[in-house]
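Have a look at the structure below, then the notes.
Every protein chain except one is present and positioned as in the full complex.
So, chain A:
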Amino acid sequence: MASFKPTKIPVYPKLGEKVTQDTLYWKNYKAPVQIKEFGAITNIDFSPVTPHNFAVTAFTRIHIYGPSSQEPVKTFTRFKDTAYCGRFRSDGQLLVAGCEDSVVRLFDVSGKVALRMFRGHTKAVHVTDFTSDRYQILTGSDDYTCRLWDIPNATDLNVYQEHTDYIRCGVTSKLNRDLFITGSYDHTLKVFDARVDKSVMTMDHGQPVESLLLYPSEGLLVSAGGRYVKVWDLLKGGQPLVSLRNHHKTVTCLALSSNGQRLLSASLDRHVKVYSTTNYKAVHNFDYAASILSLALAPDDQSIVVGMTNSMLSIKHRKSPEESREISGQQRRRPSYRVFVKGKNYIPKQDDYLVSKPVKQYLAKYDKQLKKFNVSKALDCALEKWIRLRNPEVPLAVMKELDRRGTLKNALAGRDEQQLSRLLSFLIGNLVDVRFAPVLVVAAEMILDIYRSILGQSPVIDRQLLRMQELLEREIDYQKELVEVLGMLDTMFASSLPKMEVPCSSVSRSNGLSQGEASTSRPQPQVT
């Protein structure tokens, strides 16, 4: 005797955004911690040594936060005016910061008073950084100059006056102690070598440069300014590689994920975009509440810290492995895999007597009813509320199966007001869906045939029918317009090609609609 075949539930492709590895990775952060600072947050820098504290420069203060604390563990307040660009040295011991009053201050992370004050600039200093040998400081100022300072005796070693506008960003090489790069509002990036007195390379960004980033390998340089993010190849003499335009307002900040595979850019348009560094396509997007001025990633991407113009600091921590697993906790209640595997791998020896046990077939509720030929009940089971809402393809498959057996009419007939209205609301919800329409239209016609005589007796049913009618009216109007568009497209294709042909090559690239349609169109001959 042939065993009962359970109803096959077709799998339809999901519409909408595709879930990629990147979205999973970047969504795996907890709800952000929001901290109110005293003014716009212009810079965030992570300490290179564990516990990876980070310095937040906002208004006249620099706060240092611990990796998990929501209160600053340390505060530097000895600034006469707005502070800028608080950065750690590579050993995490010293912190340097510029100020609106043109004095650069060097702090011991454990102290409170500035260890050194570097005076010499005549205007606000927006850029500060340590060189890789740890004994010198690079600064860039609004007086168009950048300087190198000696830390021990607080004197300037060299002054570079090549830029013709404010210098607002700069980085030092981590590999070579003499190399540094500055970006200015005069649209240029200049690579300087401390061993010679002038710049060794100049690149034109085309917009006032707001932020710079060196790849760890230091072969590539990323610059942000205006709405553009540009990548330059330093080894090829500053050749532009890529120009990205994914923001609609000025890009203010750049960051690189820990493995160097993803580039992040933050902008005044309140977005943070994540790009893949292999093909420079945007792979993810974060939205924030206000314009973003600063962005930093903790080592290993443990947290994303974003500073905004409305003086809010937003810290997102990565979920720990236990927390991210808790989401799929429901499956864990089953017995472990080992229980099922036990003895499975045993290969029967020659004189073993083999007893084969039939595999028990578990049937879904509607299949059990189908097996007993309770067609109405099977349909009822499939139309349970949570099934109907969550996977509408189940009731659909049951309907299709009933139709194949020729008993759909019986299943639909003989229902009271409540059951009928449930059916109708399912129809209304899914009738216009391309994937479901072929089956549902048949069912709808049957319902109308069966219940034609009792129409007008129940206001609920009448209302639903009216709604269905309106829905169909809209859909038909819509499809009419679509047909017109189709005609336009045909003309267009015809004019561009010698002979019109249906573009088959793109089927595989389409988002699965054509496959879905293929599977739904198969039962059509049986239906009619």
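The definition used in the following text is that a residue touches a chain if its C-beta (ideal position, glycine included) is under 8 Å from a C-beta of that chain, and two chains touch if they have at least 3 such contacts; residues count from 1.
The working rule: contacts and distances are computed from a predicted model.
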Seminar exercise, completed: In UniProt, out of "WD repeat domain 43", "Small ribosomal subunit protein mS27", "25.3 kDa vesicle transport protein" or "Sorting nexin-7", the chain dropped from the view is recorded as "WD repeat domain 43"
Seminar exercise, completed: Given A:Arg134, A:Arg227 or A:Lys409, the correct residue touching the omitted chain is A:Arg227
Exercise. What residues on chain A make contact with the chain left out of this view?
Worked result: 15, 36, 38-40, 42, 59-60, 77, 82, 168, 210, 227, 245-250, 252, 267-269, 271, 273, 282, 285, 291, 293, 309, 311, 385, 389, 392, 418, 421-422, 424-426, 428-430, 432, 434, 437-438, 441, 444-445, 448, 452, 455-456, 459-460, 462-486, 488-489, 492-493, 495-497, 501-503, 505-507, 509-511, 513-514, 517, 521
